[in-house]
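Then we have chain A:
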Amino acid sequence: MTAALLLIVPLLGAAALVVAPARHAKWIALVASTIAFVLSIIMAVRFGPLWTSREFNQIGWVGLIDAFGIRLSLGADSVSMLLVLLTTMLMPLCIWGSFSSITQRLREYYGWMLVIETAMVGVFIARDLIFFYICFELTLVPMFFLIAIYGAENRARAAYKFFIYTFTGSLIALAGLLYIAWQYAKSRGYHWSFDIETLTTFATDMSATEQAWILLALLAGFAVKVPLFPLHTWLPLAHTEAPTAGSVVLAAVLLKLGTYGLYRFVIPMIPLAVVEYAPVIAVLAIIGILYAALICWVQNDMKKLVAYSSVSHLGFCVLGLFALNPLGVQGSVLYMLNHGLSTGALFFLVGMVYERYHTRDMDQMGGLCNRMPVWAFFMVFFVLSSVGLPGLNGFVGEFLCLIGAFTASADNASYPGVLGPWYAAVASVGMIFAAMYLLIMTGKVVWGPLKEPGGHGHAGASRAHGSTLPADLTLREIGVLTPLAILCIYIGVQPSPITTVLGPPIDRILGNYPETVERLAQPDLRPEHDVIQVSGIEQGEPAVSGHQHYSGGADG
Partner candidate 1 sequence: MTEAVQLSLGSGWLAAVDAARSVIAGPSWAGWILWLPLISLVLCGVCAALKIHTKLPAWITVGSLAISFVVIVALYMSYRQPMEIPLLDWFNLNWRSNDGQAGSFVAGFAFYVDKLTLLWMLFVTGLGTLIALYASEYMEPDVKRGYARFFAGISVFLFAMSCLVLADNLVMLYLGWEGVGFASYWLIGYYYTRPSAVAAAKKAFIVNRIGDLGLALGIWLIYYNFGTVEYANAQGTGLFQILASGSYKHEAGGWSIQAIPFLLMLGAFGKSAQIPLYVWLPDAMEGPTPVSALIHAATMVTAGVYLLARMLPVMELHPAALPTVAWIGGLTALLAATIGMAQYDIKRIWAYSTVSQLGFMFVGVGVLTTYGAAFHVFTHAFFKAVLFLTGGAVMHGFAGQLDIRKISGLRHMPGWQITAWTMLVGCLCLAGFPLSSGFFSKDEILAQVFAVHRPWLGFMLLFTALLTAYYTFRVWFRVCAGPVSYEMGEEHHGHGDDHHHGKADTGHKAPPRHAPPAHVAHQPHPPRFAINFVLVVITVGAIISTFSGSWVMDKVSHSSAAVLHAADSHEHHPGWVPWLAGTIAVAGIVVAWHFHLASRKSADALRARLLANPLTRWLPTAMENKWYVDEFYEWMIVTPLWIFAHALYLFDRYVIDLLFVDGVARLPKWMGRSFQPLQNGVLQSYAVLMAGGVGLAILLVVVLMPHLRPWLIGFFGGGG
Partner candidate 2 sequence: MDPTLAYFAIVLGAVALYLVLRPGSRAIKAAGAILGLGAFAWLLVEAGRLLGADGRPESFFLIFSVIAVASAVRLITHPKPVYSALYFIMVVLSSAALFLLLQAEFMAFALVIVYAGAILITYMFVLMLAQQAPGAGRPDAQPEYDIVPREPGAAAFVGFIMLTLLSYMVFTGAPMLPVSDPQKAQALIWDKLELMRGELQAMVERVAPGSRLVDKPDVRMMDDVAAVQAIRANQTEPSWIVLPADAIPNNVQLVGVDLVWKFPVSLELAGVILLMAMFGAVVLARKQIELGEDEVREAAGMRRLALHADEPSEHQASAGPGRPRPGDES
Partner candidate 3 sequence: MNWAADSCAFFAAVQPLGQLALSHYLITSAALFAIGLIGFLSRRNMIIMFLCTELMFQAAAIAMIAFSRFHLDVSGQVFVIFILTVAAAEAALALGLVVLLYRRRETLNADVWSELRETPTP
């Protein structure tokens, strides 16, 4: 039951924080999150052969709630596992990275950090719809408090906007998901089930009209979270106001809840609607890519810039996802990981500057590499990773997403899609913009003659603000950034282990699509809505094959 332990340990840590003295709070949190990380490693190791299995394997089962078809069942495929690993790896770093920046209400802060860890892990390994949704919403609460208590000047507004916006969206998504569950229960004589696999199999048989509505509902939840183009405005605000670690968690993991939701629910559940509306979503993603990138260009606030860049980057992720072929979806999942690493690190870096100078205004600073060479090194490194320099992680995901979208045309032999070269071509202009705004930021902040904010002289500027930090990064801060940098290089050079494990589950999720696309692409064969029926995902396999691994994976 490593998975269950993984959920419980951070909560135990949070409980311990309630009673512990404040001066020990950070260490308790660090230990708890590190234990969680170790547990996730153990879980990953014990996942063993399931890494390459096609199923959404059962990896745990807590028989606490068993009424009304709701079960606390945990499952994972390689995608979830990777995202869990990303989460558990980032959390100790976030906590470690907050050691100096958080000085007030420590226990509360670290407690919320641990709670949000549980919630995020829960989202990724939930195999039960209700449990998924509870965790999905539970992430909002700690983040709300993290922003509202520890944020910058405008934090109250940001926190409320973040909370209400995403909450409204996910409520609509819940309605969509419950509709599926309801229809399922109705067809089974009101035997409710919230098992994601069961519902997925069921939902693929729904009529095109129903699927379209469900798609709309699910998008309301997940597209806000991603965020997709017109629904993104909460993100820059929340990012700008959140504390550093909050921004990191927000960018690195919380946004992935949206794309993970798309991956887990939208793509496999409602193929008809997805095929029908993928071009629309792709267009929104592309608009988001270009639009946010252009907006980044005119930002003065570093953090806002990075925040808008997230909108732009996640557009690539969505585009890859809706390419509906293995290249695109694998690229998209890789993009989730990569964005978590590089944008997370960028937020750390911005936070480190903010901690020293108490401003993020790019016009007020310049040439910081004169004062902070180590910081400058990491900054340039992660900017390049974010720009998508080949050999670093950003490139891999971006390239695969775009090539996926590129080849997602109707005449592709193995996986015909509904996008095609034009989509990818327009989207790829975002690569130029990305280079533009990130390098302009680097040029302003890192390079050039030294200019420190607030008219301070050359020496000891940061001390003037009462900060105890030295001019350049401390060993602790280097320690926070180094693992991220190493991972960036590793994924950039060796993505194939990851793509190998990503292959099978993605193949399975996309299993229906070639057939669906071909059917819908032929207008003469295209039946009226409500008549199209596509066979379930588990084509040619026993319907319960999702449970077959239960005995093997139950204790994993």
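Per the selection procedure, all candidates are chains of the complex that A comes from, given by their letters.
Please note the rule applied: a residue touches a chain if its C-beta (ideal position, glycine included) is under 8 Å from a C-beta of that chain, and two chains touch if they have at least 3 such contacts; residues count from 1.
This is a predicted model, so every value here is computed, not measured.
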For chain A, which of the options 1, 2 or 3 is its touching partner in this complex? 1
Which of the residues in chain A come into contact with candidate 1 in the complex? 161, 164-165, 186, 190, 230, 233-234, 237, 291, 294-295, 297-299, 326-327, 330, 366-367, 369-370, 384, 389-391, 395-396, 399-400, 402-403, 406-407, 409, 413-415, 421, 424-425, 428-429, 431-432, 435-436, 439-440, 442-443, 446-451, 458, 493-496, 499-500, 503, 506-507, 510-512, 514-515, 539-540
